[in-house]
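Report on one structure; see the data block that follows.
Of the protein chains in this complex, one is absent; all others appear in place.
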Amino acid sequence: MITIFRYTPGTGCEETHDPATLVELPKTGTYLWVDLQAPTPEEADVLSRLFNFHPLAVEDCWHEPQHSKVDDYGEYIFMVVHGVRYDAQNDDFSTHELNIFLGASFLVTFHTYHSRSIDAVKDNVRRHPNAMGRGMDFVLHQIVDRVIDNYFPKLEIIESKIDDLETELVTDVRPELLTRIFDLRRTVAHLKRVATQEREVLIQMSRGDFPFVSERAQVYFKDIYDHLYRIVEGTDNHRETLNVMVQVYVSMISNQLNHTMRVLTRIAPIMLPLAVITGIYGMNFDFMPELQWTFGYPLVLLLMLVVSIVMISYFRRRKWL
Amino acid sequence: MITIFRYTPGTGCEETHDPATLVELPKTGTYLWVDLQAPTPEEADVLSRLFNFHPLAVEDCWHEPQHSKVDDYGEYIFMVVHGVRYDAQNDDFSTHELNIFLGASFLVTFHTYHSRSIDAVKDNVRRHPNAMGRGMDFVLHQIVDRVIDNYFPKLEIIESKIDDLETELVTDVRPELLTRIFDLRRTVAHLKRVATQEREVLIQMSRGDFPFVSERAQVYFKDIYDHLYRIVEGTDNHRETLNVMVQVYVSMISNQLNHTMRVLTRIAPIMLPLAVITGIYGMNFDFMPELQWTFGYPLVLLLMLVVSIVMISYFRRRKWL
Amino acid sequence: MITIFRYTPGTGCEETHDPATLVELPKTGTYLWVDLQAPTPEEADVLSRLFNFHPLAVEDCWHEPQHSKVDDYGEYIFMVVHGVRYDAQNDDFSTHELNIFLGASFLVTFHTYHSRSIDAVKDNVRRHPNAMGRGMDFVLHQIVDRVIDNYFPKLEIIESKIDDLETELVTDVRPELLTRIFDLRRTVAHLKRVATQEREVLIQMSRGDFPFVSERAQVYFKDIYDHLYRIVEGTDNHRETLNVMVQVYVSMISNQLNHTMRVLTRIAPIMLPLAVITGIYGMNFDFMPELQWTFGYPLVLLLMLVVSIVMISYFRRRKWL
Amino acid sequence: MITIFRYTPGTGCEETHDPATLVELPKTGTYLWVDLQAPTPEEADVLSRLFNFHPLAVEDCWHEPQHSKVDDYGEYIFMVVHGVRYDAQNDDFSTHELNIFLGASFLVTFHTYHSRSIDAVKDNVRRHPNAMGRGMDFVLHQIVDRVIDNYFPKLEIIESKIDDLETELVTDVRPELLTRIFDLRRTVAHLKRVATQEREVLIQMSRGDFPFVSERAQVYFKDIYDHLYRIVEGTDNHRETLNVMVQVYVSMISNQLNHTMRVLTRIAPIMLPLAVITGIYGMNFDFMPELQWTFGYPLVLLLMLVVSIVMISYFRRRKWL
Partner (left out) sequence: MITIFRYTPGTGCEETHDPATLVELPKTGTYLWVDLQAPTPEEADVLSRLFNFHPLAVEDCWHEPQHSKVDDYGEYIFMVVHGVRYDAQNDDFSTHELNIFLGASFLVTFHTYHSRSIDAVKDNVRRHPNAMGRGMDFVLHQIVDRVIDNYFPKLEIIESKIDDLETELVTDVRPELLTRIFDLRRTVAHLKRVATQEREVLIQMSRGDFPFVSERAQVYFKDIYDHLYRIVEGTDNHRETLNVMVQVYVSMISNQLNHTMRVLTRIAPIMLPLAVITGIYGMNFDFMPELQWTFGYPLVLLLMLVVSIVMISYFRRRKWL
C-alpha cells in the first residue's frame, strides 16, 4: 500500500494513494512524504523511477534484517531504525525494520509490516496539515520519536516478567526456570544491541552531520537520543538482574543439595552404630554372659540411648549437624 | 514553591516568593536566581514565559528520570544532576533529580523533592548577599558541591552494611545473605552509574566548554570533579568487595557440604563392616564351630576392634578422613 | 593455473592462459585481470617480472596464514581476505586465503585453493565482457562480495548445529556434549575474528583511502561492510548462545546429582531405623518380655509402620524430601 | 616541621627552619624548596601568604585521600603522588599522600607523614648543593623517583606472600586461605589503581605539558613512567596469579568432596549386599534346608567372598571405583 502526502504552502496537505501521480520531485517550498507499506513491485518502483535512489539502498529496503544505520548518499540520507513488538500470545518479542529516505524536501518511509507509529503520524498530518510545513525533518522526528517511545512499555513487560521469575525462584527451583531466565536474557541482549545502534544513529542526526536536518530539529533528535540512553541503561539493568538470578539459581540448587544430604547425615551416623550393637547381641555364640543377665536387655537399650545422645551432642559440638 | 533572589550591586540581595514579579530578564550587572521546588503550573510558567527555555528542556524538568547531562542551548545551558538520599526506615537508597538552567546572569533550579543542599545555599545567600555578586556560576558551584558531597556519607553507610554482611557471612551462611549482597551490589552499581555520568558533566563544566562558567569558577568545578573521581573509585571498591563476598558465600556453601558429607563418611565405612561381622555370627547354621568356642564372643569383639583400627588407620594414611 | 582477462574498449574481453603473453602493463583505458590459482613458479613469476610487486607482498601470497588486511604500496594496494569453507564429511570449518593486488588498471588474484567465488566472477566476465569496462574496482567488488556472502550459509549450518545441541542437552546430558559445544564455540570465535578483521579492511575500502577505488565503487564496498557487520553480530549471538549452553550444561549436571542423592535420602533415613528395630528383637537375651507376648510380632510390625509414617511426614513438613 | 632550602648560584645552598624568613618569592636564578612535614597551621600559612596558592589546592593538601593527579594553575602546577608503605607488624599495606607544588623557581612539598624519600633527597641536597642549581624540576624528579622505586620491594613482599599461599594451598585447603587470597587481591588491586593513576601523571610530566618541566628533565620523568609501566604490569601479573589461586582453591575443595565420597562408595556397595546375605541366614524359619547342611556356613562365607570379588571387579570395569 502506498500513501502520498503532498504539502504546498497555502493549499495545505493533499493525500493520494496512486503511485502514478508521482511524476516529479517536489519543487522548492513544497514537501512530499511517500509511505510504502508492504508495497507491490509497481508501488515500490517509485524508489528508482522518481527518486533515483541508489540500488543498494533500495535492495536494503527489501532485504531484512539490516542493523540500524544512517548512510549519506549526498542528495538524501538513508536510515534504518527498528521498532519493537511484543506478541503476548506467543510471549515473543520481535523487532521490525523501518527504512527511511530523507531528502531536502521529501521523506520516504518503507516497511513491510504495518506500523502503528507511522499511522499515528499520518493521522497527525491529516489533522494538522501545517505540521508538514515545518520541514520533513520534523515529520521524521515525529515518526522516530514514536517508534522509540514504544520501547518503554516493552521494557516494563520485561520487568514484570523478571519480577515473576524472582518470585518463582524463591518458591520453587526448577531447571525450567533457568531456561526462561536465559530466554529473557537473550531478548534483553537483543534489545540492547538494537538500542545501542539506534543511539549511534540518533547522535549523528543530532550533531548536524546531515544538511537535511535543520539546527532547530537537531535538538529534537537529541531528545530521542536521551530516551535511547535511558533505554540502553534499562536493558543494562535488566541484564545485570538476570545475571544475578542465574547465580541465585545456582546457589539455590547447591543449597538444596546441602539440605538433602543433611537429612541423610543426621540419621545414618546415629542408626549405624545402633545397628551394630543390636547385631552383636543377635549373635549366636554359646558363651555370651550378657545374654543371661536379668537386666541385659534393658541395659543394652540404655546403652543404645546413651550412644545416641553422646553422638548427637558430639556432632552438635563439632557443628557437624 | 518559588523562591526568587535578585542581586543588584550596591543594594544587595532581595528575596521574594511571587512569580508575578518576574517580568524581565536581569540587566547586565544584576543577577537572578529562581528556585522552583515542586512548583505549581503557574509558578513553573516562568520557565517559558520569562526565560523562554526550550520546550524539550522544560519537559525534561517534569519528566523523571533523566540521566545526568548538560545540554548547551546557546543562551543558556541546561543541566541535570542527581542527589542521593537514604531512607533508614525502609533501608532504601534513592536518587532524585535536580534540573538547572544557567545563563549569563541568571540561575534557575527546578526540583520536585525538597532539597537540603538548595536550602543550605539559600541560607548562605541570605547571610552573605555578596556571594551572589561573584556570578551565578559560583552559586551553581555551591549547590552542586553540596549535592555531590552528600554522596560520601551514603558510601559510608554502604561500607558499614558490607562490614555487617562480612561478619554474618563468617558466622552463619544463609541464602538470605546472598539476596542482601545482591541488593547492595545493585545499589552500588546504580550509584556508580550516576556518579560516572556526573563526572562527565563536571569535566565539561571545568573544561571551559560553556561561556557562562568563568575561568575562575572552572577550577572549582574541577574540584567537584575530583570528588566524583573518588566517589566512582569508592563504588568500584565496594563492588569488588561484594563480588568477592559472593565467591566466599559460594565456597562456604560447598565447604559446608564437604563437612556434612565427612560426618557420614567417617561413620559409615567403619560401621558397615562391623555390621557384616555381627551378621555372620547371627546366622543360624547348625554347624558353625566358632559359636561353640569358649572365647568366640570376646574374640569376635576383638576382631571388630581390630577391623575398626585397621580401617581408620588405613583411611588416615590415604588421607581419606 | 593462470587465467588472463584483457579488456579493450570496443574489442571487448579476451581470455588467455599463457603467462608469456603478459609482457607489458595495460595501457590507459584497457584493463587486465590475472588470476593465479595454485600457480606454478613460472606462472607466479609475473608478479615480480611484469607487475614488479614488492617482494614482501609476493612472499605473503605464498606464506599462509595471513590475517585479513590491506596494504598500500603506492602504485597498487595489496589485500588479503578469507573465504570460509565447510567440509561436511569431516564436519570441519576452515578459512582459506585470497590474495589480491589492485592497481589503477589491473587486478591480480592469487589463491592456492580452488575458489568458487572467483569462478563465478570469471563466468560473469565471460558472459558480460563489458562488466570489466566499469573498472577493476567493480570486478574486485564482485569477488569480495561473493566471498563474504558465503559466510551466511556457514552461519546457518552453525545455527542448526546449535539447535541440535540444545535438543540433546535437554534429553541427555553427557560430557561429550560439552566437548562439542566448546568445539563449536572455537569455530564461532575463529569466524568472528576473521570477519572483524575483514570489516576493518572493508571500512578502509569504502572510506576512499585508496585512489584505485572510485567513489562510485565505495558505496558498494560499504554494502559489503554492512554484510560483515551482520556476520560479526551473528557470530556474537552464536557465541552468547553457546556460553549459555555451557551454563545450562553445568546446572543440568548438578541438578542430576541432586536427583541422584534424593533417591538415597528418601530410602536410607526410613530403612535404617527399621533395621535397628528388627535388630533389637533379633537379639538373643534370655529375658526379653516382648518376645513372649502373643501380639509382640504384629505390634512390632505396627511400630515399624508408625515409625515410617512419622518420619516421612516429619521430613515432608521440613521439606527435606 | 618546615625545612627551607635556598639556592643562590655562587653562594650555594642555605637551610633554615624558620617560616618567618619566607618573605618573598625567589628572584630569577635563585631557587627555593620548602618542605612541610605535618606542618603547624603557622608553618602551612606560607602556602597562601607567600606563594598565594589556590585555596582548593591548599585544601587538597590537608584533605586526604586524593587520587594521584597533576593540576595546572598557570603560575605553578599542583601534583599529588602516593608512596606505599608496608607495616610488617600488622601485615598491612598502606599508601600515603605527597602533595607537591612546582613553579618556575620553587618547589613546595607537603606531607602529613614522615617520608624517607624526602629525607634522602634533603640529604643529597645538603651534600651536593649544586644539585639544586640544575632546576627545581630535577629536584622533583629525585623525589618522585625515590617514591616510585619504593613500590618494587613492596611488590616483592606480595610475591613472597603469594608463594607462601601457593605452598599452603597444596598442603592444606582451609577456608581461611581464601580470605587471605582475597585480602591480598584487594591490596594488589589498590596498588594497581594507584600506580595507573601515577602513570597518567608521569606521562603528562614527560610530554612537555608544563613549562616548568624542562625538556632535559622530561626524559627523566619518562624514565619514572617506564618504572610505573613495570609496576602496573607486576600488579597485573599478581592479580592474575591470585585469580588462578581462587580457581585452584575451589577445584581443590570439590576434589576433596570427591575423595570423601569415594571412601563411602568404595565400602558401602560391597558391605550392604553382604549384610543382606547374613541377614538371610539369620532368619528363624523352621524350614531352611541350607542351615542343616554340614558345609552351609563355609559355603555362605565363600558366597560372600565371591559376591565381593564380583562387585569390585564389576565396578572396576565400569570405572566406578
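Note that the chains are named A, B, C and D in the order they appear, and that numbering of residues resets to 1 at the start of each chain.
By definition in this document, a contact is a pair of C-beta atoms (placed from the backbone, for glycine too) under 8 Å apart; a residue touches a chain by one contact, two chains touch by 3 or more.
Predicted model only: the values in this text are computed from it and were never measured.
The chain that is not displayed touches the following shown chains in the complete assembly: C, D. The residue touching the chain not shown here, chosen from D:110, D:220 or D:297, is D:220. The hidden chain makes contact, of the residues D:38, D:120 or D:272, with D:272. For subunit D, the residues touching the chain absent from view are 219-220, 222-223, 226, 229-230, 233, 240-241, 244, 247-248, 251-252, 254-255, 257-258, 261-262, 264-265, 268-269, 272-273, 275-276, 279-280, 282-288, 315, 319-321.
Residue positions on subunit C in contact with the hidden chain: 54, 56, 60, 65-67, 69, 71, 73, 175, 178-179, 182, 185-186, 189, 193, 246, 249-250, 253-254, 256-257, 259-264, 266-268, 271-272, 274-275, 277-279, 281-284, 288, 290-297, 300-301, in rising order.
We adopt the following convention: only the chains that are shown with their structure count from here on.
With steps allowed only between chains in touch, the distance from subunit C over to subunit D comes to 3.
In the Cα superposition of subunit B onto subunit C, the rotation angle, rounded to steps of 5, is 145 degrees. Inter-chain spacing, taken between the CA centroids of subunit A and subunit C, is 25 Å. Among the residues of subunit D, those touching two or more other chains are numbered 282.
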